[in-house]
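== chain A ==
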Amino acid sequence: MNRAKWIKYVGIITLLMAVVLVFLSGCARETQTDSNERVLHGAPGIYPPPPQGHFNIYITNNIYLGIYLDLVEQTLAFYNWPEDKWIPLLATDWNLDTTKNQFVVHLRKGVKFHDGTDFTSRDVVTSFYIPYLMNLAVWQYFDKVEAPDPYTVIFHFNHPSTVADRYILRVTYMVADSVYGEIAREVQSWADEEIYLKGLQEKRDKGEKLPISIEELDRRWNKVAGLRAKTMDKFRSFRPERRIGTGPFTVDIKDVDESQITLRRFAGYWDANKIQYDKVVLYNGETPIITPMLLAKEIDFATHGFPIATERQLKKTGFRIMRPPTFGGAGVAFNHDVYPLNRKEVRQAIAYAINRDEVAAVTLGEAAKPCKFVTGFSDTLVHRWLKPEYAKMLNTYEFDTVKAARILESIGFKRGIDGFWIDDKGKRLKLKLLCILEYADFASAGENVSLQLKKFGIDAPMRAVTAPQFPEDANQGRFDMMIRVWGAGHPHPHFSLYNDLISYNYPMKLGKGMNFPMRQNVAPWGNIDLELLIRSSAEGFDIEKQKDSIGKVAVSLNHLLPILPLYERYGNSPLLEGVRVAPLPEESPYYLNNLYLDNFLVLMMMQGQLQPAVLPGHNGGTR
Partner candidate 1 sequence: MSLNEILQLIRKDKVGMVGFFVLLGLILMSYVGPYVIPLDEVVRVDRIYEAPTLAHPLGMDNMGRDIFSEIVHGGRDVLTVAILTGVLSTLIAFFLGAFSGFIGGKIDTFIMWVVDVFLTIPRFPLLLVLAAVITLDNIYLLSGLLAILSWPPLARSVRSQVLSVKTRDYIEAAKLLDLGTYHIIFKEILPNLMGYVIINFIFSMTAAVYSQVGLIFLGLVPLSGQNWGLMIQMAWTRGAIFYTGSLAYILAPIIVIALFQWAAIAFSRSLETIFNPRLRGAS
Partner candidate 2 sequence: MSPASKPTSPVIELKNLVKSYNVRSGVMGKSRELRILENISFTLNRGEILSIVGESGCGKTTVGKVAAGIIKPTSGEILYEGKNPWTLPKHEFTEYRRKVQMIHQDPYQSLNPVQRIYDIISAPLFRHKKVKNYKEAREKVKELLQRVDLSPVDDFIDKNPHQLSGGQRQRVAIARTLTVDPEFIVADEAVSMLDISIRLSVVDLMLKLKEDLGVTYLFITHDLAIAKYFGKGGRIAVMYLGRIMETGPTLEIIHNPMHPYTRILLSSIPEADPEKTRSKKHIQLRSLDIPSLMDLPKGCKFHPRCPLWLAGKCDQDEPSLQEASPGHWVSCFNPQSGPVA
C-alpha cells in the first residue's frame, strides 16, 4: 500500500464518520409531526415492551400506563381527596343500602367502548369477575355482583365495610365484555360455588357446625379448584391486541415500542368535547432515564420521585413543581429480635435522637414533610380520623438528644469513653441499618439517620442492598434497623396501619420480618390485640367504631414505636407549562389528590381544564 492508498483508507474512515454525523442530524426529521396535532408528553414509569409486554390487565408484565390508564380505561367515579367527594364518571349515582347490605350503582347511558360496543351493566359484571379470578381485594367485601337491568348493578355484601365503595367506584377499571366476557362467564360458572365453600371453610376453621360433611366439602372444594386452575391457565396466556376501554384515548399494541407508547384520540368518547388533545405520548423509563428527557423539555409531566439535585435543575429549566400527597413515606423499622431494640425505651430514645426535619430536608427537600404525629398514617388524616381523646395521647417526639440520653441512662445504659453507648449488658451499641440502594430518598434517609445516630453515640452503619434483594433480607429479619415505606395510598387509615404493622411483620409466614408481637400491653387499655384492631378498623358501616380501633392502634404505634415514621412523601412532579400545556391555575383542590391514585392532571384533562399551550393551527407538536 502506498501513500495514496493510505490516504484512501483514511478517506473511507472519514467518510464513515461523516455518514454517522449525517445520520445523526438526519434523525431530527423524525421530530416533525403533523403541526396541527396537539400532543401531550407523559412518563408513566417503566413498562415492559412487547413481546413480553401485553394488554391483558391483571397479568404480570402488562403494559403499565400509570396515571394515564384513566385516559384509556375508566372507573365508575373519580375521587376528590381533600374534600372527600366523589366525581361521577361512568356511574351517574349510587347508594349504599345498609339494611339490605347492598351497594347499588346506576350507569351512564350513551357510553361507547373503543370497539364500538355500548357500555352496559354486563361490562361492569365482567369487570368485577375478572378481579375475582385474580383474588383481588375488592372481593373481600361482597359475594355477588348482579345486573338487574342494562344500567343498574347491585353488589351484595357479605363483609360490609365503609372502604368497599372505593374498591367499587375507583379501584376497579371497566373493561369490555366483548374482550373479557368469555373468561368472566367461565369465572361466574364456578364463583358462587367457591364463595359458598369459602364461607363453609371459615366456619370450619372457627369450629362451627357445617351443613355438609367434611368429605363432601373437600370433594366440592377440589372440583372448584380444578375449574379455577383451568380458567386461570386460559387467562394467563390471553393476549388482546388492544386495550379496549371507554376512555378518551385508544391504544394498540402496534403503538407500543420499548421507548414510547402513543395514545390516540377516540372519536366516539362520550365526553369528547372536553378533550383538547389529539395524542398522548408516554415515554418509558425509570427516574434516571426520564430525567434527561425532562431536562430537554421533551416531557410535560412526570410522577417519578426526583432527588433534590434533579428537582433544583428542573426548577432551573423552568418546570413547575407540583406537590400532591402520596400518603406514605419512609420510616425506620426495628427488628424486635435484636437486643436492645426490643425495648421500647431504646426505640423511643432513637426517636428523640433523630431530627426528622433534617432527614426530610436532606432526602427530598420540600417534597418531604417530617412526620409530626407519628401515627403510622398521613398527618393530614389525623384530624379526620383521630378523636381528640386519642389525639392528645400522641407524643410528637421533638428532637431532643438530652431527653434521649436520659431515657437510655434510665434503663442502665452508659456512654463509653469513645462517646458510644454501652447497653446494660455491657455491649457497645452497634446496629446495622438496612436500606434500598436504588431509591435515592431511602438511601439518603438511611445515610442521614446513620450520621445522626453516630453523632448521638449509636454506631449504625448503613448497609444498602438492591431492590430485588431487599425483601429477602427484610422478610428473613436479616437487619437490625431498616428504612422502609410506611403508609398506603388510601383515604382510610386502615390500609396504612395494615401495611405498617402487618405486611412486614411476622404474621406473613415468609419469615420473621421485624417480629413485633401484636399482642401488647398498652397503658390505658391493658392487653390489646393490635392485629384484631387493625382488621376490624374497616369493618362495617359504623365510622365511630372504626375510629376507636384506629385511635387505639395509632396511640399504640406512637408509644411502642415498632416503626418510626420519618417523613411523609409528597410529589415533586415537574410540570412543563407553556410548551405543550397551557399554564394551569395556581390553586386547585385537585392538586391535593393522591399523586398516583386520583391524579389531578388526568382528572383536569377529562374535565377539559387541561388546554394545549398553542391554539390549533400553530405548532403544538413536539418542538
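Candidate selection criterion: all candidates are chains of the complex that A comes from, given by their letters.
Everything that follows uses one rule, which is that a contact is a pair of C-beta atoms (placed from the backbone, for glycine too) under 8 Å apart; a residue touches a chain by one contact, two chains touch by 3 or more; residues count from 1.
Since the model is a prediction, treat every value here as computed from it, not as a measurement.
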item: Chain touching chain A (counting every copy) in this complex, out of 1 or 2; value: 1
item: Residue ranges of chain A in contact with candidate 1 within the complex; value: 287-288, 291-292, 295, 306-310, 312-313, 316, 358, 361-362, 365, 437-440, 443-444, 447-448, 450-452, 454-455, 461-466, 469, 472
